[in-house]
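With one protein chain withheld, the remaining protein chains of the complex are depicted in position.
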Amino acid sequence: MQAYIARRLLALIPTLFFASVIVFVTVRLIPGDIIDLMMSQNDISAGKKDREALQAALGLDKPMYIQYFHWIGAILFSGDMGKSLWQNTPVTEQLLQRLPVTFELGLLSLLVALSVAIPIGVYSAIRQDTAGDYVTRSFSILMLAVPSFWLGTLVMVFPAIWWGWSPQIRFVPFTQDPIQNLSQMIVPSIILGCSLSAITMRLTRTMMLEVLRQDYVRTAWAKGLSEKLVVMRHALRNALIPVVTLIGLQAPILIGGAVIMEQIFVIPGMGLLLLEAVSQRDYPIITGVFLVVGLAVMVINLIVDLSYGLLDPKVRYR
Amino acid sequence: MTSVADTALAQAKPRPRRGPFMDFVIRLFREKPLGAAGAVVFMVFLFCGLFADLLAPYGYNQISLMNRLKPPSLAFPFGTDHSGRDMLSRCLYGAQLSVIIGFCAAGLATVISIVLGVLTGYLGGKFDMVVQRFVDAWMSFPELIVLIVVVSVVGPGMPQIIVVLGLALGIAGSRIVRGAVVSVRENMYVHAAKSTGAKTARILWRHVLPNVMAPVIILFTNRVAVAILAESGLSFLGFGVPPPAPTWGGMLSGSGRAYMYQGPWLALAPGLCLTVVVYAISVFGDALRDLLDPRMRGSR
Partner (left out) sequence: MTEWKRFKNALIAGTFAAGAWIGMAAAENKDKPQYGGTLEVGTVYITLSALSFDPHDWNWKLNHDTGSYLEQLFVGDLSKARRNGGKQAFVADGYLAQDAIKGELAESWAWKDDPLRVEIKLRKGVMFPAKPGVMESREFTSADVAYSFNRLISSPKQQKGYFNHVEKVETPDKHTVVFHMKYFHAEWDYRFGWGYYSPIYAKEMVDAGATNWRNAVGTGPFQLTDFVQGNSNTYTKNAIYWGRETIGGTEYKVPFLDKVVYRTIKDEATWIASLRTGKLDILEAIRWQNVDSLKKSSPQLQWNRWLNQSGTFMAMRMDVDGPFKDIRVRRALNMAVNKQEIVKAYYNGHAELFAYPQHPDYGPYFEPLESMPDSVKELFTYNPEKAKKLLAEAGYPKGFTTKVQVCACSPDHMDLLPLVAAYYEQVGVKLEIQPMEYGAFLGAMTSRTHAPAYFMNSGHVNPTRTIHKSFITGEMWNPAGYTDPKYDERMELVFRQKDEAVRIRMLRELTREILDQAPYVWMPIPYVYTAWWPWVKNYGGELRVGAVRPGPIYARIWLDQDMKKKMGF
């Protein structure tokens, strides 16, 4: 087991290397570079000399591979991810500010998704192919099929007209004022959670169905144990597997943010940070965010894979 | 004179043999009525999309300012938008676009998934390890953000969106194909084929691929729905197929949202189309999985 963990951790290095190179290069491929954007702030055309002066001031005049090594070196040796090209604020500071927000939104969505999906999934499995099964499954797929931005807009527009209420737009960190913070986060969490619940529900249902067919469950039934007992004791533990799978699948959103919800509900998370950085061509922020998100997601996936070993005895790690 | 036996023989015609496809269709309708309904609905939209040019009463960009924001009526069954364009026609053409985007992106994604999954799953070793690290890297990024960055690079437009979606979904889906290939690889008949000296390509084609088709088909149907939804998300953020292209997602996130109060039909029409199609494909995909997945067989 330890060898497996060690190997997986080691495998993170080339993965991260790949990720960093991909991101570094791709971002600089976006047409309309930051020099253009900065120079266009002025009314008068900038000559070649001015462009070059600005490029040098931003450190963008060196060849790409040198810029890359500067960047990677700074991260590895001094934990410095650089500064925003526009704001001059350190990237690390921005990340530390936004990560907890995104994480909170992701966590709440996860909780909503699980509390909706697991009961539905279990019920659907036990009552497979009955009308109840169809209805609950249909509802869950419906949640998936309605785009989240549309639900979000509905919630934003109509209550304001009908009842004079709209979701809170003042962001306050959870540590400062939990009630106000939650009052802002609750609506987007529900919307996100509902669309996530569809996937989880199917996983739960599949898992439960498989488990229910197992011999030991049939034995338990044959022994005359009540259905509830059978389900609770034997099957539910296996239901944790889709939970853990969901965490793995949703890790990018947990860390990387749900851009659409953040935009509609004015939440200063990682998604919006990235979106704004992309439209401003703020390369250090883009690369910094991708790297942090990538690393965090990979670590979360490792933990998820390991927990499979604990939950599902069939899984063996060579 | 013909004997009784002859007449009996002549009358007793042998039952016609139905192909495996017909068998499957009958099973679908009999065992999974919801999934069958989904398939039918999707076929209807497919038909509408393919024949939009014939079915649509107006052009999709027929601007007529005096007819702007008219509610649904006999002349305009789905109403008109803020430029006076007929919503029914736009939704029909939208079906065309969404179907194209959905199918092409899903198709491309499936091809990529198969190629990547089969090669890495079967060949294994160093090649597998390297490619898997690359896939890991790709999958650790939030999907929408990756799409945004790539669309920024290549610019907005339908072919670009299809390629971008296809790539993103394909790389992610290769994992599932790889998993299936790995489990098949260890099978007896593959070993047997190898021991008789069969070429790798032949083994892949004759033994591996057919056994991987089930998850691939399920993946494909799932991807169509995902692609259509992803395009709508991109449109909302401003990175989708640009107007006046009448994609459902574009209509919903653009004029549908801007005029949500003054003209709810602007959002209702494409929204319903989007939801119904995605829903139909999803239940169909579910039914497919139930029927094709060997683990699910016999689970009465």
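We call the chains A and B, going by the order they appear; numbering starts again at 1 in every chain.
In the analysis below, a residue touches a chain if its C-beta (ideal position, glycine included) is under 8 Å from a C-beta of that chain, and two chains touch if they have at least 3 such contacts.
Keep in mind the model is a prediction, meaning the values are calculated, not measured.
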Listed residues A:Val157, A:Leu240 or A:Val299, member touching the removed chain: A:Val157
Task: From the listed residues B:Ser152, B:Thr247 or B:Thr275, report the one that touches the chain absent from this view.
output: B:Ser152
- request: Tell me which residue among B:Tyr93, B:Tyr122, B:Trp138 or B:Phe239 touches the hidden chain in the full complex.
  value: B:Phe239
- prompt: List the subunit B residues touching the unshown chain?
  reply: 61, 63, 65-66, 68, 82-83, 151-152, 155-156, 238-239, 242-244, 254, 257-262
Hidden partner interface residues of subunit A, rising order: 30-33, 36-47, 50, 53-54, 56-57, 86-89, 94, 97, 153, 156-157, 159-161, 164-166, 168-171, 263-266, 268, 272-273, 276, 279-281
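Criterion: only the chains that are shown with their structure count from here on.
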Message: Just the number, please: Cα centre separation of subunit A and subunit B in whole Å.
response: 24
Task: In the complex, go through subunit A and note every residue touching subunit B.
output: 11, 14-16, 18-19, 22, 26-27, 29-31, 128, 134, 137-138, 141-142, 144-150, 153-154, 157-158, 161, 202, 206, 209-210, 213, 251-253, 255-257, 259-260, 263, 271, 274-275, 278, 286, 290, 293-295, 297-298, 301
Message: Quick check: in the complex, which residue numbers of subunit B touch subunit A?
response: 34, 129-130, 133-134, 136-145, 148-150, 152-153, 155, 225, 229, 232-233, 236-237, 249, 252-253, 256-257, 260-261, 267, 271, 274-276, 278-279, 282-283, 286, 295-296, 298-299
